[in-house]
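Every protein chain except one is present and positioned as in the full complex.
As written, the chains take the letters A, B and C, and residue 1 is the first residue of each chain.
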Amino acid sequence: MTFVKIDQKKWAEGVSALKKGYQVFGPVKEGKDHEFRKLSGDQMPEMDYGNTRLSPKAAIYPQSEVMFTYTTDERKDDHHILKEPERDETPKAVIGIRPCDAFSFLLVKKNFDTPEYKDPFWLRAYDATTFVGYGCDDPCSSCFCTSAGSGPFDEKGLDVLLVDHEDGYLAKVLTEKGKALTEKAGWTQAFDAGQAEKVFGEKAATAEGKFESQISTDRLADIPSMDLYDAPFWEDIAFSCINCGTCTYLCPTCWCFDIQDECRGCDGVRMRNWDSCMSSLFTLHGSGHNPRGDKVSRVRQRFMHKLKYYVDKYGDGIQCVGCGRCVRKCPVNIDIRKVCEMMNQYDPEAQNECACPTT
Amino acid sequence: MGIEPGRLHFSWISSAESTKFVKVATEVTQAVKELGPNRHFVKEKVKVA
Amino acid sequence: MQEYTDKIRQIARRLLEEGTVDMVIGFRKGSMPIMNEPCMVRRPQDVDQLVWDSNCGINLANYLTDRKEKIGVVAKGCDSRNIVTHIIENKIDRDQLHIIGVPCGAMIDKRKIASLVEGEITDVTETEAGKVIVKGEGFEKSFDKAEVLQENCAICIHRNPVVHDEMVAEPVEEQTDVDRYADIREIEAMSDAERKAFFDDLYKECIRCYACRNACPLCYCPTCFVDESRPQWVGKGQNENDIRTFHFLRAYHCAGRCTDCGACERACPVGIKVRMLTKKLEKDCKELFDWEAGISLENRPPLDAYRPNDPDEFIK
Partner (left out) sequence: MSAPARQLDARKGDIVENPYLPYPVRIDDIITETEDKNLKTFRFVFINPEDEEKFAYMPGQFAELSVTGKGEIPIGIASSPTEKGFIKFTVNKVGLVSSYLHSMKAGDVMGVRGPLGNSYPWETLKGKNVVIIGGGFAFTTLRSSIIYMLENRDQFGQIHVIYGARTPGMLLYDQELKAWEARDDMNMHITVDGTDDPNWKYNVGFVPTITEQKAPPADEDTYAIICGPPIMIKFTQPVLDNLGYGHERIIMSLENRMKCGIGMCGRCNIGKDFVCKDGPVFTLAQLNTMPKEY
């Protein structure tokens, strides 16, 4: 593990240099909020941001993505046969990603990279990407990454971690991929490791001290799944939900998708689009039967998936990194922190009366 | 909304007014043909990322 | 606002104790600044959850659709108009409802406040003197409430409920000299190309989460046309034409029904001014049919009734 110092000049030069070998993604301001976008020509990442409005998952996993192309023209030899299209396979660099968002890719990887099947679209994009993180000096009041397996200076899922230092950045190079990227960028001015560790340690401690919000997850694994499923609080939690997909679309760890065919003339594509468990259509059978036909069951599915099913399936924490986006953007203020608390504290034995929460 | 002018027509034709129907249909197709191919709201093929 | 809250609780407790209703639908304090959460209360001992302030922007008519219970519902002006629309469209029975009318002091706009300060907002309070105090890390600012209203509230001319069983307070004065359609006239004045560019720009950030649709009390179709697969009317990808088709068609489905409650705009996670289309239709209904949605239980909406003097110049 090495440390390098990047001053403002080197920073700008480095980002430009990277664009020659990478597709560079970074936060840019759009209106009031920041979003991760592919940086064009002389565009620089705008690093003065709290967190982006949408998560950066689209850099790896676009909202709408062509899987295959085909022709339905029967005069062609290969009619009706699906083919993988040529793609831009230039490596990607995601610059300025927050540690919580970077960690989310590791959670999502569990879904797309399994012993039995590998999702080639996600995995190829993921493998081709170098993640350059940016430590979080000022967490939002609704962030709770420190109690969701991550932290403002957490290194999991990152190849490089940047922190503000003097007029530029200090970079901690964490992986070979990170080393290749910093070299390509010309960020090679070594910095004393002992001193750097101290800077990183102090910054992390200061930032962690600022967290106002947290969740407890210690009991989730032990409460039987069916007890939580049958808990009386779901109707109350779900009441205000309007079943829009906002939470799922903003969430860095929501990965569900739909597969659709579209043709223009004889030219067809099979593509996949983000989908949402909040939509009734998500589970609707051809017969009209719907296993999650009501709102309560869909809301329950979202929280059970993140806070129980995932916990049970992988035995490695919750499917949430504490970025707080769903809390901030839910139009009706359903708060995963509150739901998590209710689930974590749930005692099926003590259920003798209705559990309407007091707020 | 940006639909090109002249592409949207309304008419009220009773089921008994066959000649009016023919007349309107002819006029509308003629008018639209003169405008040439539609330029707005043409859906392109999905692009490969 | 505390008097409103106290009165709402008092009424709710009485209705539940008397058994007049099975549940009361209102708002409880949210966990985020400038946010309250719609909630239902079934037991008298839980009514102290209920609150009222300037963060009750969600339209509660949305929570009444097809419900079977006897419901006490807290309703400000726009909620009551959508309740009327719901009753006219047979989505709920008037007899099922006990409407607790709230004269509305207008709702404040989370986005507008955010645009006026730098840094994260941690607390927003309102004073009796009509000031809104915004606090964040290292700053405290005070605004006149009028500066930070939701746009639709600023131009609202029906703040008092149009239908109610009892009122929480005396009616507030209605705004009169408001120009409701200044922005729409600007769009109308655009050239065809400008208008296309305007709408291209308006919808470019849409992520198709359908929060606008789902927050809208008018959008209760069992299967929305965008979800229909046989036939599939709209593609499901991020194609701009599919996105526009969704917004245009949804707006038309709201013609003559929209009360400009602002729920769609409030719900949008990416800040699209969703009302730009519905408001145009609302303006047309006003000008062509002298119609305002949800004002009366007796009159049929213009798209649902024929009158010999209906304007028809556009028909050849």
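Worth pointing out:
Throughout what follows, contacts are C-beta pairs under 8 Å (C-beta built on N, C-alpha and C of every residue); 3 or more make two chains touch, one makes a residue touch a chain.
Predicted model only: the values in this text are computed from it and were never measured.
Interchain touches from the omitted chain, evaluated on the whole complex, reach A, C.
Checked against the full complex, the one of A:S104, A:T130 or A:Q260 touching the unshown chain is A:Q260.
By the touch rule set out above, chain C reaches the unshown chain at residues 229-230, 232. Residues of chain A in touch with the missing chain: 67-68, 70, 72, 79-82, 84, 111-121, 123-124, 127-128, 225-226, 229, 255-263, 268, 270, 272, 275, 277, 282-287, 289, 291-292, 297, 301, 304-305, 308-310, 312-313.
Keep this in mind: only the chains that are shown with their structure count from here on.
With centres taken as mean Cα positions, chain B sits 45 Å from chain A.
Chain C has its Cα centroid 35 Å from the Cα centroid of chain B. Residue positions 64, 262, 271 of chain A each touch two or more of the other chains.
Residue positions of chain B with contacts to 2 or more other chains are 43-44, 46. Listing the residues of chain A that touch chain B in their complex gives 62, 64-66, 69, 85-88, 262, 264, 267, 269, 271.
Those residues of chain A that touch chain C in the shared complex are 30-33, 50, 53-54, 63-64, 138, 140-142, 236, 239-240, 242-246, 248-250, 258, 260, 262, 271, 273, 276, 279-281, 327-329, 331-335, 337-338, 354, 356, 358-359. Residue ranges of chain C in contact with chain B, taken from their complex: 192-193, 195-200, 235, 237, 239, 241-242, 244-245, 248, 277, 312, 314-316.
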